[in-house]
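Have a look at this one.
In this view, the complex is presented without one of its protein chains, the others remaining in place.
As written, the chain order gives the labels A, B and C, with residue 1 at the start of each chain.
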Amino acid sequence: MPEGVVIHVEQVRFRDLDPMGHVNNAVFLTYLEQARIAFFEQQGLSVGLEDMNLVVARVEIDFRAPVRLGQEVEIAGRFGTKSFDFEYELTVEGEIVADAKSVQVAYDYGRGEPVAIPPEWREKLSGVPA
Amino acid sequence: MPEGVVIHVEQVRFRDLDPMGHVNNAVFLTYLEQARIAFFEQQGLSVGLEDMNLVVARVEIDFRAPVRLGQEVEIAGRFGTKSFDFEYELTVEGEIVADAKSVQVAYDYGRGEPVAIPPEWREKLSGVPA
Amino acid sequence: MPEGVVIHVEQVRFRDLDPMGHVNNAVFLTYLEQARIAFFEQQGLSVGLEDMNLVVARVEIDFRAPVRLGQEVEIAGRFGTKSFDFEYELTVEGEIVADAKSVQVAYDYGRGEPVAIPPEWREKLSGVPA
Partner (left out) sequence: MPEGVVIHVEQVRFRDLDPMGHVNNAVFLTYLEQARIAFFEQQGLSVGLEDMNLVVARVEIDFRAPVRLGQEVEIAGRFGTKSFDFEYELTVEGEIVADAKSVQVAYDYGRGEPVAIPPEWREKLSGVPA
């Protein structure tokens, strides 16, 4: 479980809900994605497609409690510079609603294969407490 | 075009974008939906499923300019109490990106048919500048 | 209302539903989008990003009946070559659930402005009954 700082707060949309009246499981991965984008932006790495040749290689997520309309989801994250791993903790008013891990890899779309993380990324991220 | 007040500000998510790199046309209807929910909440009408036996009968929307990641969409709205119509104007940093109209009807799911707007709704909404 | 042929059949997904238990209004625009892509593909115009510098300028849609999980939505369409308009009729087991119109424009992303429809598109589409 990360003791990381809150890197993003996401507003639940009506469209995030499913017929059970709470946020659909797939939508949590969108919340994680928003947290990663916020994190990179906070590190001075440009938002947008440039960032996004980081692709998601693996996600694991445990759902702890349902999330409902009108709630705000706080996402705390811890970032591992070595392996481009993230750990996330999602809370609503202090209650853990999910925790998750993801692994990202840098991907060269031209060559169609994973590549090493760009040096300037590694450098910018080196000051991040892992 | 509404000269209504801003009733909602929506954050663009990465997942809202499509391969053209801007917000997909269908997602604008989700932004309108969020604006309606915000509007009802601001009128003291409870958010949630209760509100939502208002169903959308018609939407028309003109797309004026692409919307991108990292942008905030301000939604100004004008509400017509008589017919439960909305008019919307969506702007990003003052530039109009879309305008839209929608018609809602109250729907009785038990009977499976449209019904008159509940009196308490009409009353609460009667003070709203139309 | 189009008397067009069925150009696409879409399977309702659980994720298409909202807390009211039927297909969310925004998702209908995704169904229209799938119908357009199917139409272009049927005309021998390549599917993918190439096609997609057609952008949606306007949509109007009337929702006639709720659509539920497990249902198939048949989309009949009529295409207007002159103005790049579409008319759609969406049915479930013969019942009309929505009808819609959309206007597309060709968009030059390099120049950031609408452009004339490419001649090869116009040519390929000229045989389409309008």
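We adopt the following convention: a contact is a pair of C-beta atoms (placed from the backbone, for glycine too) under 8 Å apart; a residue touches a chain by one contact, two chains touch by 3 or more.
Just so it is clear, the model here is predicted, and its values are computed rather than measured.
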Touch partners, limited to displayed chains, of the chain removed from view:
A, B, C
Among A:V27, A:I75 or A:V97, choose the residue that contacts the chain missing from this document, as touch is defined above.
A:V27
If the hidden chain were put back, which residues of subunit A would touch it?
18-20, 24-30, 33, 49, 52-53, 55-63, 66, 109
Hidden partner chain, residues of subunit C it touches:
11, 13-15, 21, 30, 33-34, 37, 41, 47-49, 52, 69-70
Interface with the undisplayed chain - residues on subunit B:
14-15, 17-21, 24, 26, 69
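By definition in this document, only the chains that are shown with their structure count from here on.
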Report, in whole Å, the distance between the mean C-alpha point of subunit A and the mean C-alpha point of subunit C.
33
How many angstrom lie between the centres of subunit B and subunit C, each centre taken as the mean Cα position?
22
Where the CA atoms of subunit A average out and where those of subunit B average out, how many Å apart are those spots?
29
Tell me, which residues of subunit A touch at least two other chains?
14-15, 21, 69
